[in-house]
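The complex appears here minus one protein chain, its other protein chains still in place.
Now for chain A:
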Amino acid sequence: MSDRDSIFETVKAQIEPFNKKGVTVTEATTFQGDLEWDSLTVMDFVAAVEDEFDIIITMNMQAEIETVGQLADAVAKLKN
């Protein structure tokens, strides 16, 4: 498994506790449209991802991220 793949799998696992609707998570799944997360859920989830990878995803960056795939890309970039 490539680094990007393993990041995606980790992110996917981290979505599960917040995945109240039981949505099947793919690269194209959107946080707002598909998962229907409100801003508070986003805050909790982002904090969990930040702590898992020991990174900071600024609110400015978060505004650009709509899908799970985009988040995995951003994490991969931030880890380097």
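Quick note on the criterion: a contact is a pair of C-beta atoms (placed from the backbone, for glycine too) under 8 Å apart; a residue touches a chain by one contact, two chains touch by 3 or more; residues count from 1.
Operating definition for what follows: contacts and distances are computed from a predicted model.
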Checklist outcome for this item: Matching the hidden chain's UniProt record against "Heme exporter protein A", "Cytochrome c oxidase subunit 2", "Carbohydrate ABC transporter membrane protein 2, CUT1 family" or "8-amino-7-oxononanoate synthase" returns "8-amino-7-oxononanoate synthase"
Item to check | Residue touching the undisplayed chain, where the options are A:Ala13, A:Ala28 or A:Ala47 | outcome: A:Ala47
Checklist entry - At which residues does chain A meet the chain that is not included here? => result 38-40, 43, 46-47, 50-51, 54-56, 58-60
